[in-house]
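One chain of protein is taken out of this complex; the other chains stay put.
Labels run A and B following the written order; every chain starts at residue 1.
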Amino acid sequence: MNKLITVSPSPHMHSGQSTSKLMTHVLIALIPAFAASVWLFGWSSIIVVSVAVSSCLIFEFLIQKFLLKKETSISDGSAAVTGALLAFSLPASTPIGMVMIGSLVAIGIGKMSFGGLGNNPFNPALVGRVFLFISFPVQMTSWPIPKGFETSLVDAITAPTPLEIVKEGMRISENMSSVVSNLPSNMEVFCGKMGGSLGEIAACTILAGFLYLLITRVISWHIPVSILTTVAVFTGIMWLIDPTANANPGFHLLSGGLLLGSIFMATDYVTSPMTHKGMIIFGVGIGLITVIIRRFGAYPEGIQFAILIMNAFVPLINSYLKPKRFGEMINE
Amino acid sequence: MNSVLLFTIISLSLLGLVAALILYFFAQKFKVYEDPRIDQVEDALPGANCGGCGFPGCRNFAEACVKAETFDDLNCPVGGNEVMVTVSGILGKEAGETDPLVAVIRCNGSFENRPRTNVYDGAQNCTIVHNLYTGDTDCPFGCLGHGECVDACNFEAMYMDEKTGLPVIIDENCVACGACVEACPRDIIELRKRNKKDRKIFVSCINEDKGGIAKKYCSVACTGCTKCFKVCDYDAITMGNNLAFIDSEKCKLCRKCVVVCPTNAIHEINFPPRRVKEEEKVEETEGAEEISGKKTTN
Partner (left out) sequence: MLKTFPRGGVHPAENKFSAGNKIIRMTLPKIVTIPLAQHLGVPAEALVNHGDMVKTGQTIGASKGFVSSNIHSSVTGKVIKVDKFLDSSGYKKAAVSIEVTEDEWLPEIDRSSDLKKEIIIDGEEIIKKTLESGIVGMGGATFPSHVKMSVPRGKKAELVILNGVECEPFLTSDHRLMLEKGEEILVGLRLIMKALGVTKGMVGIENNKKDAIDHFTQLSKQYPGIEVFALKVKYPQGGEKQLIKALTGREVPSGGLPIDVGAVVHNVGTAFAVYEAVQKNKPLIERVVTVSGKMVSSPSNLLTRIGTPVNLLIETSGGIPEGTGKIINGGPMMGKALDSVDVPVMKGTSGILLIPDKESRRKKIDPCIRCSKCITVCPMGLEPYLLMTLTEKEKFDRLEDEKVMDCIECGSCSYTCPANRPLLDYIRLGKFNVGQIIRNRK
């Protein structure tokens, strides 16, 4: 033989799975929600999403190329996912500059400062979102009324999110039944007929993405299901105790960023636990903190803080919750 | 308002005082006596925590020095005699004189000298390759070229030469801590006596195969022909396992062995170029000098 043969340790086969393929699956799963947001908010949604995705890619490229001086890895698609998720959690009326600042914070502080993909303790998209949320509270809580391509961004006609309606209602101590009358119906919430971030308001499309991710085995069911179950159980108990002061669990499940957060953000590989047991604890923690913030905290929505808080616990969860070793039960 | 201010100041001061008292009490109660000489010795050490002395770090070595009766087994290779004299001065003991050492790489199987027979494609780690098979060449003793020794070096005294695929030692930086010797799964690196002007003569091959086979694997292999053994006037060369070995303690750097080696397996490094006296031998030495020239430039 004239050509040198290759030698390597086993295994000599590979599944063909790759980081960029996984990220592509996530992007595909986000398409229904994106389509819905275009239908609801028109051009503004397209602008916000494309600005966020492209600026995330550009910032990642620039930081890797010129600051860290190493190989660039934008082709793995993780920056695009970060950008898309960041855009989805913003109001459709967010100014372009603000979107770019959010992207810079997400990529620069949330991801690259920790060493890039795989080393960041917190979900970069959420870091960007929370940064914007705290820095620009007014813009970040003015939700344009979804009117398709006619959505006006100039006129400050905004609709409060259902969670804001509840929070405000409870603050001025209205009775829940009167608050509920101001709320959109569950069916409307399911399809996104309300105020909210551009990607998170159409629950049905996010669930479609969830289904896709499950079928392609990109994520396991553990984190989303444990978050949603916890929220449902916790709010259900409170609702049973006092229906006049608490919204029903169905409303809690479908409103706000809960679905987007639990399906796409909490399941971020890098910032979630490795074992199934750990995932469930992580999910329960997020669910509890979310409900506590929603019900007792100052903010109407708590999922983003809940995920960030639980992100901080992931290393701890990973080091204490081990998978069940083969042959362990007999040993002990 | 004033009373609030006053109250705050008083209460905080009291709190601080109480805390300080508690701290003082506990510091006295649980004081651990430590020989102050340990700190002094540690200050005198280089503080690289390289492990070359056989202890995990400089502090451990300092403790051992303070405890030890004699300094026979204790030596900081990084600091060398100077540091050991300082340490013995602090402790009032006699320091044993040790020769400074330097690492040498006993393989010259560059891409040119050693034909590649296959390609390794897996984790870039010498030990993994070594446990799997003989390496990219047929030589089961030679350098695997994945640079585990370079990774182990804490003193920037090594680098991988891209052209040859072999590690190179930078003599000025090498402190002979032995980290590379430990890291190499094939024991290619040896610590040898450091001669003046960093002159070195050593057999740059550890292939134990029979002459012909070794030569087939690598053109600069030691074939165990015993020519150098015969020519050495100082009994510095021993033969074993089809290999010649030059004892750096006995070697007087006369360079006779270098000339007779038919495969240029014996290297001389950092010597001034030879004067051309014996014409027939010039050719043979050229190769060796070329290599030595290459290494000295680094």
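Just so it is clear, contacts are C-beta pairs under 8 Å (C-beta built on N, C-alpha and C of every residue); 3 or more make two chains touch, one makes a residue touch a chain.
This is a predicted model, so every value here is computed, not measured.
Set against the missing chain, the residues A:V51, A:L104 or A:L117 yield one that touches it, A:L117. Per the touch definition above, the residue from B:Q40, B:T98 or B:T127 contacting the chain not shown is B:T127.
Residue positions on subunit B in contact with the hidden chain: 117-118, 121-123, 125, 127-128, 131-134, 140, in rising order.
Within the entire complex, the positions of subunit A that touch the omitted partner chain are 1, 5-15, 17-19, 21-22, 73, 76, 78, 116-119, 220, 269-270, 272-275, 322-331.
Note that in this section only the chains that are shown with their structure count from here on.
By the touch rule above, subunit B contacts subunit A in their complex via residues 116-123, 128, 132-133. Subunit A meets subunit B in the complex at residues 4-9.
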